[in-house]
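Can you keep this structure in mind? I'll have questions shortly.
As you look at this complex, bear in mind that one protein chain is not there, while each of the others sits in place.
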Amino acid sequence: MKSIGRIWNSLANPDRIPRLYALVLGIVLIAGFLIPIGLNDHQLYPRPEPQLQINAQDPLAPYDRGGVTFEQRGIVKAQYPQYLPAIGEITAYLSPIAMGVSGTTLYYGTSIYSSPGGLIDEILYYTRGFDTVLESSILMMAFVIASFIALNFTMRRDD
Amino acid sequence: MYPFLDLVTLTNVSVGVLFIGAAGIIMLKTPMDKVIMFALLQGGFIGIIVSAKYLDVAMAAAIFDPISTIIMLIAITKLDEIRKNKIKSQEEEFFA
Amino acid sequence: MILVPDVVSPVVVAIYSPAVFVGIIVALIGLFGISIEKNDLQVLILTDIVGVAMLIIVAAVGTDLAESLVLPGLVVELAEILAICEILMSREMRKTGKSVALIPTPLNFDMEVLQTAPVFIAVILVIYGAFLSGFTGGAIAGGGILFYVMSLTVRGVPSDLWEGIAGASGIAWCLWITGFLVLFVFPSYWLLGLMLAAFGVFIKVAFKAGLIGVMNREEFRKE
Amino acid sequence: MVVSILGSQIIGIIPLGDIVFYMTSFNLFMFAAALAFTFIIAISKTETQVEAEFGSLGDREIKVAKKEFKFRRFLAIICGLATAGAMVTGDIFDFTLFVCLIGIVNIGIVGAVKQIDVLDSAFQYGLIAMIASTPLFVGASLILAATGTISILAINSLTYTTPMMLFGSILLFLGVAGETGVAPFFATKAEMFRTPGSPFLLIIHLSSLLVIVRVIEILLIINKPF
Amino acid sequence: MNDATYLIYIISFVLGSIVGLVLSYRKYTAPYVTKNIDIIALIVSIIGWMLVINSHLITFIPIYLSITIGIFLVALVLGMRPGYGRYETVIGFILAAVVWIGTVLV
Amino acid sequence: MNLMLNILLNVIIAFLIGTILIGLQRKIMARIQGRPGPPIIQHLLHTLKFFIKESAFPKTAAMPFYVAITAMLFVIWVAAVIDGPVTEGSLLLIFAIYTIQKIGEHNAGSSSGSPYGKMSCVRAVYSAAAEVPLFAVLIIIYLKAGTMNISSIINYQSIHGPLLFTIPLAAIMFFVLILSKSQYSPFAITKGKDIVSGYETEHFGLLRGYLMISESIAWYMLLWVFLTVFIGPLSLPAYLIGMVVLSTIVAFINAVTPILNPNHSVMMQVSLAFIGIAGSIVLLMI
Partner (left out) sequence: MLEVYIWFYTGCTLVIVGSLATVIGPGVKDPLVRTLNTEIPAVGLSLIFLTYNSTIALLTFIAATSIITLILLRTIVRLEEMGAEL
């Protein structure tokens, strides 16, 4: 009983908690080796086989999901297409510069499709836009905290 | 005629460079040597990106490579200096 | 050519469980390291490894969705490291009771690269980042700005400038929120929303990274 | 269409694209509670801690400085909003992001104080929060891999539970446990409360408790009874 | 028995206790006397318990009214100041219970 | 019946029965410890007394907050009554209310600026960490009954018999939870007399009255949930008898056990929870 009490008391020391947490998490993760793990192949937003598009000489590889800017929508397999009136539009959109680049080279697909428009922008800003709100808020909060401490303490030189 | 020459592709060479770089970073103990080996690692990595034909990514990686290296160099230099000063001041204390 | 297949490609399915196992192994290694480590700073560095494990497992799903989930994960890691490092430093400063004025030790070396390269690299990265826009562009352009600011020789915390830049990035964040609202309230103006969102996030991330550069300039200043 | 979650009817949904917020009476109550507390925090002053001075009969007052007060109030409000969001979100990944936001803001609320002990526990809590973001995201991604969706409403209509989903949800729980500090990981969080500034500290506690109740709901939705 | 009558019983209990407490402080000045049995309290208690438990025997008033009054009387004795009213309560309860068992058996 | 009237009725019932049960508990404890003890009605009189006393506010308090928290506590317990006896809604909601009540406790303690309140606040955080039994109970009930709706759970029990016999360990865990909420119990670290009155120390007059009302309703509601979820459909007198029995048991336990140190209290509850979870899962498997 006394030793249990001692263990319990040691748990009240904040310095040990991250280590304890790491240990517990590690033990749980070991279970991951024991259970069957497999990918359900019916996924949202599937993408073609790796390297398929670039090997097919697609200038928009690897994010080409069809569609023509302002005319035809790209293919996006979202969870709730009924709530997304403009689905596929962003995927199909290419900025004028991006169009120019796509005409000249085969190997700039990533850049072309991450300039405004493209699939990842569609997911990040439109279909799952709220994630990005949170994501940028997290970064902003971290920055607010860091810069508050930095400006008022760690980098302050007058006092 | 030389079937093993087929193995000398960009991918395989880059993988080789990568592993050499990784081994170097792990084995060498001096931070300065590690930075040199890090350049090797980055070289291999850029090679692999190029073999995947994503030139834009390769370009960005190539630009960030020197940045990381320089940051590390500055930090290492500064740390060296601090440690040297510390030892020096300890010795002074010792003599005093 | 199939632009969007019905199911995930068999290659990805085949390498899913190896990828998850690798992720778990890496996490175990990292957690093992954390649980035996006594030094707080070392633990902080090791949590980086655990973060890598997370990214592997998330990416292993191999869909576009997985990729877009990787990005928040990445940002969370970055953000938390940023905040916690600062707290660690302030804790240690309060503990030792040393005031800031005594430090930093001036850096006594001259690097040719720091005279010539920053402008060039920064310009390239900012232009490329602007072209990319969004988080990716922000991170890239931010890297450039960071490098440039860091290699400047000016000293002291530019408090006004700092607040100005931070304010600008706050406004950029608002731009992104506006963009988000436009996308959902007026879907017909999706292009406007997209541009607002993409450039809002871009400016925000880039400026924030630049401010990290300012912090570091203090640390790595030249004589 | 009448959809019921855990035996209670859905009152309404707010679709934001793929991320659908849903409300049952349970979610609505927690949402309202989080917002109400946030509002009160936004208009409150901080308390003054009075401590006996050592070796004399005088009292020592510990106050929160104005600048620090504003900063902490800002973070507390963000934390309250994030908590409210986490109560109604219908997407597992979105939920994990909310939890991460809460975690980082919690660190910030106590990050600017002067007591070394509190800073130390804030740092240790930050470490846990960082480690915990791994099981959080891994859990969500395993559930995604096993079911092909991360929408809670879609998972609710599934009829099976695979071991992988169970594993994923255990990891999710562990992640939330780390971020919110339930026993046996409570010490870091409890020590953070020794600093003055009670309205802001309240939101730390509020967020952790509400999030943990909410994650139980999510776990129950993911794992069907035998 | 619905919620409203339930509430009435409780309120009657509370009022009875309060009145009992006040009256007992008026009546008994010595603190905590354990041995004596007060005849009036005993009678009140017996009537109260009879009304509560055997209310079905009394047909000329509605059942809830008799229980309400009974609970009031019971509470009057039960709620007396510390040390008083315990034996009375127990005796009253036993008597009423005996009568109840009798009616059930017969 | 009119819904509002029903709510009002139930709230008043909850309040009155709650105070009387707490009074009864104190009386029983006193008798066990060989003291005369206060009259059963004492707790109610206390509560009412505070409403006619002068309210004072500490100079150091965090102002709107200090007042609002008492109203908040009261409101959430009224919400619990609405969700419980009135509409028989979601069980999860009652647990959510239970956790929010922890927050109220925490903040009532810290908002005054008193060191005793602060201690109670830190302890409230500790004790909130011991919510694991709560979640374990929820999960086990869900696994067994397949629903989180109170009326469905009652239906389930009227068909399959009380859950008390099928998942006894969950019932025990829930009982520990009830125990931790009762005054003077080994787990009642937030109200230990070593910190005067814990979180209530610095609340006077009207505010204290509200705190005490919510305390009484809380006690009633916890017992109600226990009886409803584990024993099933009951008539009102049966509820009353069940509550008296439970309060008596709690009083016996409280009278003979010392208050634990905060860490030990938390870890004790968590250990009980782990034993309960493991045991229940084994029982469910069999």
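We call the chains A, B, C, D, E and F, going by the order they appear; numbering starts again at 1 in every chain.
Methods note: contacts are C-beta pairs under 8 Å (C-beta built on N, C-alpha and C of every residue); 3 or more make two chains touch, one makes a residue touch a chain.
All values reported here derive from a predicted model rather than from experimental measurement.
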item	value
Touch with the omitted chain, as defined above, among A:P14, A:G32, A:P46 or A:P62	A:P62
Hidden-chain contact residue, picked from the options C:V4, C:L82, C:A122 or C:V182	C:L82
Residue ranges of chain B at the interface with the undisplayed chain	11-12, 15, 18-19, 22, 25-27, 29, 31, 34-35, 38, 41-42, 45, 48-49, 51-52, 54, 57, 60-61, 64, 67-68, 71-72, 75-76, 78-79, 82-83, 86
Positions on chain C contacted by the hidden chain, ascending	11-12, 15, 18-19, 22, 25-26, 29-30, 32-33, 39-42, 44-46, 48-49, 52-53, 55-56, 59-60, 62, 66-67, 70-71, 74-75, 77-78, 81-82, 85, 88-89, 92-93, 95-96, 98, 103-105, 132, 135-136, 139-140, 142-143, 146, 209, 212, 215-216, 219-220
On chain A, residues whose C-beta touches the chain left out of the figure	47, 50-51, 54, 62-63, 109-110, 113-114, 120, 154
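Heads up, the rule we're going with is that only the chains that are shown with their structure count from here on.
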item	value
Starting at chain A, fewest touch steps before arriving at chain E	2
Pair exhibiting more inter-chain C-beta contacts, E-F or D-F	D-F
Longest centre-to-centre distance from chain F, chain (CA-based)	B
Central chain of the complex, centres being mean CA coordinates	D
Geometric centre distance via CA averages, chain B-chain A, whole Å	27
Separation of chain C from chain D, taking each centre as the mean of its C-alpha atoms, in whole Å	23
Numbers and ranges of chain A residues touching at least 2 other chains	11-12, 18, 20, 22, 25, 29, 32, 37-39, 42-44, 84, 111, 126, 128-131, 134-135, 137-138, 141-142, 145, 149, 153
Multi-chain contact sites of chain D, meaning residues that touch two or more partners	16-17, 93, 97, 100, 104, 107-108, 111, 120, 127, 131, 134, 142, 144-145, 184-185, 190
Pairwise chain contacts, counting only pairs that touch as defined	A-B, A-C, A-D, A-F, B-C, C-D, D-F, E-F
Residue ranges of chain D in contact with chain F within the complex	6-8, 24-26, 29-30, 33, 36-37, 40-41, 43-52, 61, 181-186, 189-190, 193-194, 196, 198-199, 201-202, 205-206, 208-210, 212-213, 216-217, 219-220, 225-226
Complex contact set, residues of chain A against chain D	11-18, 20-22, 24-25, 28-29, 31-32, 35-40, 42-44, 78-80, 83-84, 126-131, 134-135, 137-138, 141-142, 144-145, 148-149, 152-153
Residue numbers on chain F that touch chain A, as the complex places them	263-264, 266-268
